[in-house]
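What follows is a short report on a single structure.
All protein chains of the complex are present and in place, except for one that has been dropped.
Order as written gives the chain letters A, B and C; numbering starts at 1 within each chain.
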């Protein structure tokens, strides 16, 4: 019997366009799927990169017209990897056209837009998916399994830091990620979105309130967030205290070439979670020594567990129910039959990589579409995450605790 | 030539009494000193433990009378290791009696008392010392050296967590540390004091403002700090939201035997430092998997450096000025001639231990007393640290940012 | 312009058949290549697995007839992933048919067969390739780069251990790898082959002589190798000393289901290298705690470097030319532009995986075929490796040092 084809149209040809293409192309080689992905059309702003992507990954068609793509009756699923500011309009149009919609994280630049998107897929009764790929790194999926099965017990502490350092090299040129109008924010939108999603998914807890501080460190872009409020709460003498509306620079290297950049570089957050746990979060693009380092740890009364992205195939577990002399951090390898997703690939103890987490996501999307299995996160959850990000930004700008209770009331999902 | 003797009277016979005794007894075996420590008298509340300490470590005399000790004309230095709430009165009395005063950390339970103590040694013109021993762990002293000599460059991020887990074992019985009237606080006073001192000492930065959240997790002691303010800022529905004045328990194990315990178990802090850096701090006594784990990291534009207490003899350094392909976290061993203090002991690559950090502190105290070398931290610095702790407690209780600018205006010292 | 196609016929549908298929399918997505691989035909002993592999990875045709495949004029390259004992005949037939030959490691079961294979490709003047994939793990390729560019200096020590533990689970059923007639040997052939190849490739040194001890630990297969020689060199009293021809069992778990297994489980080797360095090698399939752990370290007078397979994307470098206080093991991440091959994939600090090392090998094979770039290892080098393995087996069986000087006189290659 031939499996039902699922014809995909992808928007965007950047880094994420490549990784999604890789996932769609690879997924059926590794996984047994109820529907068969067809790499139907790639759509880019410019034709050449789209052509290039098509020839490398096997997309059958190329277009530069998003509207045509979205309304093409031969396409079943629209996969959005365009810059963040385009997510909302594209996803809403796709939903209205009756397409299944998959959207790269973060769902949107603002909670308001995320609300519109969630409403649109709801109204159109189409399935929706957000590519928070880290949920499907086998080791992190195993972390979630340990937590959800009670091995950590009552959670007291959640700590996560997503640290990068590429902004320390002054010639970084990943431009749209440094433009607020396209990216929606800096480390907040790009990195904290992952952390907030993981905290909710792994612990099953909701954010109650947040207090955050935010910083931009580079010359031509050192708009200290609170300065924008016009509300100078300090005594005017410290290094961070600009005269009203005239942000002082924290100049550390050569100016950026592309003109003013207006997104945050780093962020620290203290949060209360709904179960009483304390949650501490950091994100940065200037954290020298951390190229791409997402750390996640949960500590409870029965155990503790942690993961670091540079140790992609490993997690560490502490079983507090063992005799004292046998307790210790145990490094578990999440490959082979020992971990979610990993058995689809190679025998145990053969390393998987970053791109495989996208392939795993594609597998679950296709399974969900071919069965009645639900998929998490959908747009509702993406929306909940977005409101936490909004609260963080507000907290940093107004320098106060912001309560989340009015903003989100969603189940955390599975 | 015979060296001038420095006759010591020690108060307290607990864990710290033992470690200080070890330090005074050992220091002259390892270090060349301008003055010779004499273990003159040990003073305890009860005679037997004092006698025991004397016989093990070689104290010549034993007493149970602090007043007599403090006014003994044959004693030059009073070393205070009694519970925190006794520090202020003992130190002030000793200063008035013209004695040199060394005080175990934290200097006091409150900033107000620390102010009184600093004033007392100032008025009496006696030398004062605070035993923040971690400053003199060779690896941490080397961390400070790298930072102060510019190898990290402009600092963007400071992260520190002092995590312990002994409160997860319900039969913990270290009672006075769980009584607010004796300890002054929980993880805040015991653990955050070390972190605040290290941040100031290593970075040379001052705390500008702090936002903190604090938690007590155990049954009979689950006074959620903000509840005490009678200011119910939440909507009454979340797990942390008690009805007015009736704190809800977060019950995770059997009740403590000793009756109500009223100190915090865990704390998370977001802070702004005077140079523009973001500082993230956590402390906990319920952090399963972290027996006694003080982590400290500084990231700047030229490099990064970090230390963890379980890796007592090591630090990690990232040199961002190297070619990209050669950059990496470099594990440096702080022993032998390669690190401060360590050359006093054994050849390179022979492990030192916890107690040696006290011996190193004793060595610097004695050097300072025999020369015109200054010692840091003295009571002025201990006082500055205490005010940061006060601000953290206030921030958690009132759930708002607290500015430090009015509280401390001291040089950070060396 | 359209690139020249390179039509591939693959033999074998097991684990290696899958990984090679993945590599041929993926290579053009990541690498810019002078020739275009075409997945022409897959050949298996049984049709179904071959069909399955074809449908998953995109092979255009399926056959069960190796002779037809080898003589198919539409095929340019024969890729051999069949069990070791078939390598020689298949490769020689392919060479005689004028095909380019790529062969999974080890090249053969014996040095004699490897000699025949090297002669065959030489006589036929066809290009030959051995898939020692670990050479093209980016981190190991970077290790080689550091060594070859003089950063380690004069080499004193080479240490490598390839440890696995799957034989401790008694229901392991990877049968042909446990049959001497198909596999050629146990950990010697499967694991030591990698180590010997890497020592030669990374250090550029030749093995001068080896002393080895070999062991089989399981019940129905505990033929202690030296017992087979009928030469009982021991005094008959120790645990390893069987009565003549009646090997004593070292019984540790349930018997294997498949009847007698006659390959070694573990091996330790001491070797002298041609530059005067000492080389220590271990391999095992019973090394509990080491699922798939290839460790490699080189120490010289200017530095040291090491790699471990579970840390797939990392290596550690020690620069001994730095000031003492700055020396330390530096963990370098071999991703992005910082490492060989890695730039073909994702931005820096995004993990690659095991399968990518095969894709990198495929890329170099195709580059070599499309240009005049040479490829290492070819059959000549595979042959040299095989003779070292023969010497190791002989050393263990005869319990004496075996000199390599008469056996190999080949340049180590690039």
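Here is the rule we use: contacts are C-beta pairs under 8 Å (C-beta built on N, C-alpha and C of every residue); 3 or more make two chains touch, one makes a residue touch a chain.
Note that the structure is a prediction, hence the values are computed from the model and not measured.
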| item | value |
| --- | --- |
| Candidate in contact with the missing chain, chosen from B:112, B:322, B:355 or B:397 | B:355 |
| Subunit A residues touching the omitted chain (full complex) | 142, 316-317, 319, 324-333, 337-339 |
| Positions on subunit B contacted by the hidden chain, ascending | 15, 18-19, 22, 25-26, 28-30, 56-57, 164, 166, 291-293, 309-314, 333, 335, 345-356 |
| For subunit C, residues in touch with the removed chain | 152-154, 156-157, 159, 161, 165, 168, 208-209, 211-213, 215, 217, 234-235, 237-240, 250, 252-253, 265-272, 274-280, 282, 284, 286-290, 299-304, 306, 318, 320, 329, 399-401, 403, 405 |
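As a convention for this text, only the chains that are shown with their structure count from here on.
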| item | value |
| --- | --- |
| Equivalent interface positions on subunit B and subunit C, same or different at half | same |
| By mean Cα position, the chain sitting nearest the middle | A |
| Chain centre separation (subunit A, subunit C; CA means) in Å | 39 |
| Residues within subunit B bordering two or more other chains | 329 |
